[in-house]
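Just one protein chain is left out here, and the rest sit where they should.
Then we have chain A:
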Amino acid sequence: MSAKSIFIVDDHQMVIDGLKLIISTIPGFQIIGESTSAVRALDMLATTSPDILLTDVSMPEMSGIEFTRLVKKKYPQIKVLALSMFSESQVVAEMIDAGISGYILKNTGKQELIEALGKVSIGENYFGPDITLQLMKSFKRSQEESRLTDREIEIIRMIEQDFGNKRIADMLFISERTVETHRKNILRKTNTQSVVGLLKYAYERKII
């Protein structure tokens, strides 16, 4: 089995040098190119055609997201492994959408890098433990359904008694505009359009 070829893109030369030092000690992998510019790398990839592209996410002239998209469009056979300082789920999600096969943090140790390169080179995905944790958390949160707050239920009771915004505002020591905001939120959460619909919803679910 011939060694898998790697191309590195990072706007910091010292990071590239560090990666080269580590990867040179990992058997089965070989670095065939590097660039501190994503734009230049796009052209270089046409002639070098590596198995794996190791790229930074936050770069000045072109973001890793855009770069990955272009690479996957032009050279779909290249596997992209993102290497970043950031672990925010939104960034990771966008990189996944752009077509990466893996995402690891820059302070990742050698063992994890070996694992990531190994997985990615055989067509599997790899996400570091920090990244997986962030992704799982964001997924868990998005599953949560909306619920009415105590204050919102109190306001529904007042609406039931036919109190106007002014009266509700005075009773709760808030401005009328805030009452308006509450009303908007309540209608959205209950998926109703009118007071009648809202009260029907509230009675049916025994909220008030």
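Basically, a residue touches a chain if its C-beta (ideal position, glycine included) is under 8 Å from a C-beta of that chain, and two chains touch if they have at least 3 such contacts; residues count from 1.
Simple rule for what comes next: contacts and distances are computed from a predicted model.
This complex has a chain not shown, and the name its UniProt record holds, of "Succinate--CoA ligase [ADP-forming] subunit beta", "Ferrous iron transport protein A", "Phosphatidate cytidylyltransferase" or "Oxygen sensor histidine kinase NreB", is "Oxygen sensor histidine kinase NreB". Across the entire complex, the residue among A:Q30, A:T48, A:N125 or A:S138 in touch with the chain not shown is A:S138. Considering the whole complex, the residue from A:F86, A:Y103 or A:Y201 that touches the absent chain is A:F86. Residues of chain A that touch the chain left out of view are 12, 14-15, 17-19, 21-22, 24-25, 58, 63, 85-91, 94, 106-107, 109-110, 134, 137-138, 141, 144, 146-147, 149-151, 172-175, 177-178, 181-182, 184-185, 188-189.
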